[in-house]
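These notes are about the structure you will find just below.
Subset of chains shown; positions unchanged.
Read from first to last, the chains carry the letters A and B; within each, the first residue is number 1.
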Amino acid sequence: MSELSRQIEALLFLSPEPLALVTLCEIVEESPGAVQRALTELEERHSPEAGLEVAEIAGGFALRTRADLAPVVDRLRDRPSEDRVSPAALETLAVVAYLEPISRPQISRLRGVSVDSTVVSLLDRGLLEEAGRPPDGGAMRYRTTRLFQERFGLRKAGDLPPLENFELTGPEAERVRRHLIEAGHLPEGEGPADDE
Amino acid sequence: MSPPDALRQPIELDLFEGPFDLLLTLVLRDEVELLEVPLLEVVTAALGERARERWDTDTAGELIVLLAAMAELKARRLLGEPGEEEPDPDTLEARERLAARLVAYAPFQRAAGWLGERGRDCAGPRYRRVALAGAAPPPPPAEDAARLREAMLPLIAAPPAPSLSHLTSRRVSLPAALARLQSALARARSVSFDALTAGLEPLEEAIALMAALELARRGEVTLAQPEPFGDIAITGSGR
């Protein structure tokens, strides 16, 4: 296998989309003729007895699995995704579910860690969505989605197990506490141990 | 004009990842006695503006005890005083703790080295991170709403005893101590160390002593201490 074929094999493998001949020439810094010969060599390497093939498709070249293997590779797709909710995601979801709508800085303050990447991933996964900015401006706020309700078996938004034992103190904590009581998540009269 | 003394040992402080990295490397390096470490630079690197990460407060405290003890010994050497028979038990205990922490830290310093080499060896391969195309996979397993409550409860509970590790107890500036001493010497030919450090915290006192030692090393002052633990007279060399 020529060095050029090796390079092109690696490039076709990594590229998420077909690579045009001219793109390949630019990357490997070779003439179209040389790249064509390397592609032919690669086609022979990935012959019908192998699992992959080189295909000329959609204006370029791509490496793909052979058609006869579809039944097997489809089983990879049919596997339930391991889309587990990580501890970080769970904690963020809990904060949003109980206090929505709530902004990233507010979630961060309560959790004590930066939540930017967690929130982005929960948005991507459809478990959180944007809930607009407060009327007086400020940071974007977030709420949980219908998908979240389905996933956690909730009948409707806010259908959450009640909390008890609110212990945090301080101005921010007082706001959170009132919010939880108003939403019915925290029994009335629960307060910091040291009542004033 | 700097004398080629051991205090000038070239030590690139920027190359160290923290006090433990530095101390451990120095202690295990045969040719360097801890006493010959440029204390001034160590402390500046630790607490000064160039420090990349704040030192953990406990560590800084333990280290200051050690540095102060070393400064004391250096002072005795410079003044030609004989060594004191026994340091006080608290100091000894703090140093035992520091030694234990250095020993605990050591394996990770070396593991980081191993990891670095491994990372270099494994930097080449690239993975195909193309998401699976086709129909959406079956939904992920259902979750229990009770887990949300469990995740929320610790967040509205009173936090454990507050950690002060993010606070630096006191910003101590060696350059400032040096400047203060130099300006005192500009007004008077000789300055009393006790007068100079009256009312200061022990840590600030230690820094002031290091400043005096540094000036002595540069040949700008001479130090005289008539009796052990007595006052030190800092006299400008009149240049």
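Quick note on the criterion: a residue touches a chain if its C-beta (ideal position, glycine included) is under 8 Å from a C-beta of that chain, and two chains touch if they have at least 3 such contacts.
Here the structure is a predicted model, which is why all the values come from computation and not from measurement.
You only see one copy of each chain, but the structure file as a whole lists A x2, B x1.
One rule holds for everything that comes next: only the chains that are shown with their structure count from here on.
The touching residues of chain B, counted against chain A in their complex, run 126, 128, 130, 132, 134-135, 137-149, 151-153, 155-159.
The touching residues of chain A, when paired with chain B in their complex, are 10, 13-14, 16, 74, 76-85, 87, 90-91, 93-95, 97-98, 110-111, 150-154, 159-163, 165-169, 173, 176-177, 180, 193.
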